[in-house]
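Missing here: one protein chain of the complex. Every other protein chain is in place.
Now for chain A:
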């Protein structure tokens, strides 16, 4: 049963407050209802991430059931790795908790602390093996200009981390605003290794920050994407079988 779990995440990278289009917090609420976790990273050096921006970053993540972090550009790669990892675990933990509740009438936290190690190991393993659909939404408004090489490097680094997972992953990349003045542009559809070349070409001076539309578009991509066959291409090791056999 866990093989059928597809973890759906949006990771939003921004350095400013939204100022165009729909409300990003409402968009995050909707995404969450669709079983999607919305993580947000606010970049602080340069840009205009003042307290309004910070509050928005926190609010989007809170309503989107994800995490938020405000970091310097050079911490971006680490933060993306940590967030994606954490969120995968949280998603699986919820699935496992539901199973546990049915089987033993309590979730993991209801077990004595020293018994949780087994469950944690299971969760760890499941989140490594389950499929991941991730949409990266990158703010490409004017102030992000000189940070885009760092963002590209960080995405490449995230890719390195995802490549060693046993489960499959599909990553799509969109920018907001798009290269031709549109609110959102999908520069790489779901693929095992997204094409990052569009990330520098999609630059333009000025333009607003349509964060809400970006989250909406990412949500659409994930809903559509989950209809494509998502069974992981398993790299079988000797004890890979039906994962439901691992439950308690």
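Criterion: a residue touches a chain if its C-beta (ideal position, glycine included) is under 8 Å from a C-beta of that chain, and two chains touch if they have at least 3 such contacts; residues count from 1.
Keep this in mind: contacts and distances are computed from a predicted model.
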Identity of the absent chain, which is to be given by its UniProt protein name, from "Protein kinase", "Fe(3+)-citrate-binding protein YfmC", "Iron(III) transport system permease protein" or "Spore germination protein": "Protein kinase"
Omitted-chain contact residue, chosen from A:121, A:182 or A:195: A:121
Contact partner of the left-out chain, one of A:18, A:91 or A:150: A:150
Where the missing chain touches chain A, by residue: 58, 61, 67-69, 73-74, 77-79, 82, 85-86, 89-90, 93, 108-109, 112-114, 116-117, 119-121, 123-124, 128, 149-150, 153, 157, 160-166, 237
